[in-house]
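Just dropping this structure here.
Of the protein chains in this complex, one is absent; all others appear in place.
Entry: chain A
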Amino acid sequence: MTVSGWILILAFVGVLLALTKPVGDWLFALYEGRRTPLHAVLGPVERGFYRLSGIDPDEEQSWRRYAVHMLVLNAVLMLFTYAILRLQVLLPLNPMGFAGLPQHLAANTAVSFTTNTNWQSYSGESTMSNLSQMLGLTIHNFMSAATGIALAFALFRGFARHEAKGIGNFWADCTRITLYLLLPISCLYALYLVASGVPQTLAASANVTTLEGVKQTLMLGPVASQEAIKMLGTNGGGFFNANSAHPFENPTALTNFVQMLSIFLIGFGLTWCFGKAVGNTKQGWAILSAMVLIFLAGVAVCYWQEASGNPVLHHLGVPGANMEGKEVRFGAAASALFATVTTAASCGAVNAMHDSFTALGGLVPLFNIQLGEVVVGGVGAGIYGFLLFAILAVFVAGLMVGRTPEYVGKKIEAREVKLAVLAIAVLPLVILGMTAISSVVAPGLAGPLNKGPHGFSEILYAFTSAVGNNGSAFAGLTASTPYYDGMLAVAMWIGRFFIIVPMLAVAGSLAGKKYTPESAGSFPTTGPLWVGLLVGIVLILGGLTFLPSLALGPIADHLAMIHGQLF
């Protein structure tokens, strides 16, 4: 580890903390449906959208209606992308003449992008036409992000409103977030990326003859426009197979820094927005503090391990950091930081290959996703996941001191706790269940590239990533088979919507409750004690379930690594 590595990590957190309030205020304006300076330009577009689709943006929706409308939009978008991927050979903007995707791959990809997972079973540069990238995939990068933030707004309203029936209007939330937040930032961001070297063209490729006379085909395309929203919306699906490690997606250490910031930007802002929504910004800071603590612990372990390197290579006369699967321009620190950020959030973009990390360095991204990606998390999804943990934390605190649990002015009762447990229990059930099945059936065992415990880690990581809607991978696993495409698609769908629906039910139930003013008997949910309790609940409930599986995978791998046992 180096001093400059730690300066990088601290500067990263510092810049984000400075941006939390301005971004949070902007989000709060959208949450409330207030005018922003951008309304002068985009207001007519917004109203046009409502008029054409016959929406009354002021109609308050019950949680059920909010959920159904959200599900139907997502289903339609998914079918739309499935159709484009299947038919791309017949559609325009296919300069390389790529064939339509086979059924299982198209279905997996459509689910993957709809659920904000962006698991890539395909290799972008050799499968996807420019139209598929733009129309089939970029649109989901916006819409799955907008859906996530809209859902967080719905839950905030559940806490903030009293004796109310509605939790907002899904269409208005989604449209405003897209037009006034995601689209304008993406435009500026994309142009910054182009200026830094990210291609943006409708041409497919450029042919060059290298200094030694070898022909090289450089794949190009509308990369920057997709890259911007890929990071901002915590999507993570890269234009190229190598994702943000590809020099055309992430050309410099500075673009790398900006990409990492943009993964966390909205997630940080949402904690401030939550505080404003419930009338006490300390509530937001308490959540953010718990998130940052867990995050920093993860970065420290990952950076330490990657900088220490692989003893197996040290014995071969190659000392130093673990550079297998890393880019020189980033080095160990920025690679470890990126890996921790992308898995703490449900982004899944990678600037280094997690599969080639040291055993414990690779455990950190895996464990981050297993915690439910609530450490900042995916846009929207992180904070609504975290608030479910907060509900359990006040419940546990209530049990310990024998008081009725309350959180931000709402009594937490059996219904909310049951729904929160239901949402949180989905994760380990599906991850561990599907990993177990895949570790014994033949098509499952055919997947891993690496042998021994690391092969098991590849399977475990795949299902963890799918259910957590992350999308990063221990990419040695051959996942583009009908078995894995199918299993992972089911895992992604369950991981997204089986959490969302109970979460919206919690929002609906909370919105209907009376305001319970804080009293001397209330457990304070702003101080260090609360932050500690939150961290504990997340680690115990989110993490402990997975400990046996981690022992079989990365921990066994680590013990083998330090003893020089190879597979």
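We take it that contacts are C-beta pairs under 8 Å (C-beta built on N, C-alpha and C of every residue); 3 or more make two chains touch, one makes a residue touch a chain; residues count from 1.
Basically, contacts and distances are computed from a predicted model.
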item	value
Protein name, per the UniProt record, of whichever chain is missing from view ("Carbohydrate ABC transporter permease", "Potassium-transporting ATPase KdpC subunit", "Signal recognition particle receptor subunit beta, a GTPase" or "Nitrite reductase small subunit NirD")	"Potassium-transporting ATPase KdpC subunit"
Option touching the unshown chain, where A:38, A:191 or A:293 are the choices	A:191
Identified contact with the non-displayed chain, of A:85, A:359 or A:390	A:359
From A:58, A:163 or A:212, residue that would touch the chain that is not displayed	A:212
